[in-house]
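== chain A ==
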Amino acid sequence: MRALLKRDLILAFRAGGGFGLGIAFFLIVVVLVPFSVGPESGLLTKIAPGVLWLGALLACLLSLDRILALDWEDGTLDLMATAPLPLEAVVTVKALAHWMTTGVPLVVAAPLFGVLLNLPPQGFVWLVVSLALGTPALSVIGTFGAALTVGLKRGGLLLSLLILPLYVPTLIFGAELARRGAEGQAVSTPLLMLAGISFGVIALLPFASALVLRVNLR
Partner candidate 1 sequence: MMPDLGKYAETVLSSYAVSILLIVALVWWSVRAARKAKLALEDVEARRK
Partner candidate 2 sequence: MGSIWEYANPVKFSQTVSRFLAPVAMGATVCLVIGLVWGFFFTPDDFRQGATVKIIYLHVPAALMAINAWFMMLVTSLIWLVRRHHVSALAAKAAAPIGVTMTVIALITGAIWGQPMWGTWWAWDPRLTSFLILFLFYLGYIALWEAIDDPDTAADLTSVLCIVGSVFAVLSRYAVNFWNQGLHQGASVMRAGAITGTDTEEKVSNVFFYPLLVCIIGFVLLFVALVLLRTRTEIHKRRTRALLARERMA
């Protein structure tokens, strides 16, 4: 498992691995928002948590089809399926690698981008907490979508369509947590719901991902 994780991480960091892509996309979204809605700082403060969450989600979505597609094309995935490591573990590690290359950089960069969007000081902690809790769920759900569409030639658009409704609960609770944090309201309800969704998804969805991956490899 560790070898697989290491391999995936190295592949992601190499040129063309798409490591910088997510974070660059996140930056683009955050920089373009003030140009499109205007530079008024009160407005920016109000929408900052939502925009940051949306940017993180879209950046995550952008790199999803890379999770499995490359390994599928060169046949690595078939080897993994016959390896002693269960496929459930493979998809979990794949999701973990995706999170470490996309989710973690987003979490780290988010406070910086928060400054650009005039996020109030008390909001930074909760923004980071919400993203740190929410992005693993995004990666795991995304891996499920990637496993569903892995055998398809033009799976990218379909993947987005399938994943979009699945991201809704995470986005709602994550953005709500960040917003309440920024406005200094009570945060316990969305915090607990977000954590519940994240852990539930991490615990259960790899089984579904492995199931559909087996079907696709049949």
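Criterion applied: all candidates are chains of the complex that A comes from, given by their letters.
Just so it is clear, a residue touches a chain if its C-beta (ideal position, glycine included) is under 8 Å from a C-beta of that chain, and two chains touch if they have at least 3 such contacts; residues count from 1.
Values in this document were obtained by computation on a predicted structure and should not be read as measured data.
**Q** Quickly now, which of 1 or 2 touches chain A in the complex? Give its number.
**A** 2
**Q** Can you tell me which positions in chain A touch candidate 2 when the two form their complex?
**A** 144, 148-149, 151-152, 155, 158, 161-162, 164-166, 168-169, 172-173, 176, 189-190, 193, 197, 205, 208, 211-212, 215-216, 218
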